[in-house]
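One chain of protein is taken out of this complex; the other chains stay put.
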């Protein structure tokens, strides 16, 4: 018999911090699924919510269970749900689209006008169970290990960014080597990119860029990154800029690294408006600039699964400590140091926890 | 026998103004053509060079014959030139690409790294004759009137901007109703766009937008243009932004008018960096932003010719006074008033001048 | 109070013909809508089912109410349906996709592996009421007349075909001037195509091609259509082939008309395999060939609505007689003559019937 109460890591009130709580296992509707969480990963967004920054204050309505990167097993499915069954090993697209707005109607559900995010707008996966609309559940191929299945959400951001245009045979600059930037390096490499240059000021993050597949890593605090990129590309600049930092200076430099006719795909989130030299860096260059949000539903999931199955995507350097939910204070403290690793929770405790 | 000397309207020294001069008819090389100019049109760039603004001071090397929008008849062709013959009625792509750089090699000659512009970097078409590389000469279809043939250069900018992405069945905002903005309106309309909304503060320019095909014209100095566009699009925003003003405020508003998942094509040249809210206006929107420069060589010319031949592109409202080259002071004075019309020179004097 | 019984035009048994019947008004589920049919149009497929051809024998399971082109008003909506309300004037996408297969997941629901078609696999719109999944209902803009709203299904085929690639400024051949071919002519014209050449052997159909927007109509039984198209395109061939006939000879000729590097979009359904000269007509040409099926859900509907609202799509020449459902024998007899018109049923009898 299914349990009726469960543990959950929650934001209980409008202020700093999180709290362990005991709540009812979610009830599901006819088009929902209930998932028993196996592993869940901490996102930078979770750090923001923990710290109760300005964005969190405007968006989050406590009490709320956090967590939007996870994997688990289907516990129960609603009567009208199709395509999944109890016991299936799954992850999920946590962006829930409305299905009726203009964007949903024209094949862009990932930028739905009425998007809700599980773990931000509804209770998430830092709990023993999570409720997900069945259409959003993604069956995970048996060949994919649990720790990888737990981070498909950010990996999907990276895949969406890299594959938003041509990449095979193209030179690439990745500005910013946080977890998604590092994953983007691995993805671009696996997809046949040419010379790949990464920039990063944080030493630990920079140290992971080459193991993930970068040909050269530049610390823009020490080296003229734009000049170096031009040198490495015979004066032409790179074909593709993958902007993963959100840092205004990095964004400006990234545009200067880009060749005329190149593609700039922007994923990093600057915390204020950015002053852009549109004439030199976009217009006269005939550049294409793409805003990247979420994951394409579900093209990105298909591509991501394929890349993982092919075995060429080595994400091992990213993985860090594992914790039970109750260890959340240590887990969040570890990440606040600015390191790039992925920290996993195991809310149902058993299993792979002891292993790397 | 061909004449050896000719009239030309030239920048003679580093300072304000232009001057009529008598110079040698250009000699042509084996891959060139010599064109007898029929009609030439004044571009905003010519106004900048006349006024000797900062950009001109950095780029222009007097003495120089101006003029890069024109039509005429082939007078002579070099031995290795193919595809044209004396007597052909032609215009020309005035951007001369090198043929060897990365961009030239990957099908983007319009953003060649070594681009030279005739009328800016070499002697142009405000003269009785002009020398053009034969590959850049474009035979004009017999159905196209002279006055249209004289403005294919800016019309090509408009066509390149409109057709840089899907347009049929899409809602459109055109920010800025200078000549190219107005042409873009006509082109978008001829290509099956849906609701087309134009913005413009200048009253005369605004008055031409509906005759060219706009459904609604907003004066953003009087009306909340972003709110009005949202209202006209059921709250969604427009599918396509064609930014033709170069005005930083118009650019910012244009991005706010754009729907999530939309396309922003930027042609207008701001004279300083622009502060962009990348998060709200590009990244979270999943928008695509395109820098537009020149004309695709020669896809744009093919498309433009087809649109003109089909007879659905009515550019009549744009045409203004005609002058002999000697009337240049009046011609430039007329345009400095901020009106959107196209003023034509007839360097060889005769013919259509008396007609509208 | 809603009625419980209604009239319907049905295939009652495995054999030729149709029959008027009295059946229960459909019950709807939580995600469905019930539509009161205003006008419904006869498709060529309905003629096949009437005649009980081989395809029908394999696909149709009597008893079945026919009809998949229609418009009407929402009578009732299920509890979980969103975006529509009783009284809304609507049409519907009659292809019902599963939402779970590979194609549904990667943004291609129109070629879903488990597609069901209302009016073919379930009871359709040749009745007073029809049940439609709410997601498939399309609100019709108030500016669009009833007779146009009744033929959005085939118009959508035409729009999907024309806009499957670039069209503005491109030369076009349309092979086959049945109703969808004729609509494609009007759509291509409204979207800025260049020279448009149609081919058709049936005299009545051919006579409608110019009124719909063709520049030239060729009867391939009398004229060498390939030679004529080459002549009209300066020896190059057309940029775009829209194949609407399904006739093997027309298909072969269409490929010969296509220029190297052109696009062939195939909608017509040949009734047997076609012998293609792949080397000359596809491979050496570097051609792109597209199979076109249904309508993109719902990009096509958005584009179609926009084109109709802009007022540039004149479909008047297509409309023919109107009938009550009971007049079906006359209606089908009229169409069996090979004419291209659209014949409308008015199952609820009143209203526009007397008007053209």
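Letters A, B and C name the chains as they come in the text, with residue numbers starting at 1 for each one.
Here is the rule we go by: a contact is a pair of C-beta atoms (placed from the backbone, for glycine too) under 8 Å apart; a residue touches a chain by one contact, two chains touch by 3 or more.
Just so you know, these numbers come straight off a predicted model, no measurement behind them.
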(message) Using the document's definition of touch, tell me which of A:41, A:136, A:303 or A:348 contacts the absent chain.
(response) A:303
(request) Consider the whole complex, including the chain that is not shown, and state which of A:115, A:163 or A:226 touches that chain. (result) A:163
(message) Just to verify: which one of C:108, C:249 or C:339 makes contact with the chain not shown?
(response) C:108
(request) Give the residue, chosen from C:250, C:289, C:307 or C:343, that touches the chain omitted from the document. (result) C:289
(request) Considering the whole complex rather than only what is displayed, give the residues of subunit C touching the chain that is not shown. (result) 101-103, 106, 108, 110-111, 113, 234, 236, 251, 259-261, 266-267, 269-270, 273-279, 282-293
(request) Against the chain that's been left off, what residues of subunit A make contact? List them. (result) 159, 163, 166-171, 190-195, 302-307, 309-310, 312
(request) With the missing chain put back, which residues of subunit B would touch it? List them for me. (result) 30-31, 80, 82-83, 98-100, 102, 105-107, 135, 296-299, 301-302
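Basically, only the chains that are shown with their structure count from here on.
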(message) I'd like to verify one number: the distance from the centre of subunit A to the centre of subunit B, where each centre is the average of its C-alpha atoms, in whole angstrom.
(response) 43
(message) So the centre of each chain is just the mean of its C-alpha atoms; given that, what is the distance between subunit B and subunit C in Å?
(response) 41
(request) Scan subunit A for residues touching two or more other chains and write them down. (result) 102, 106
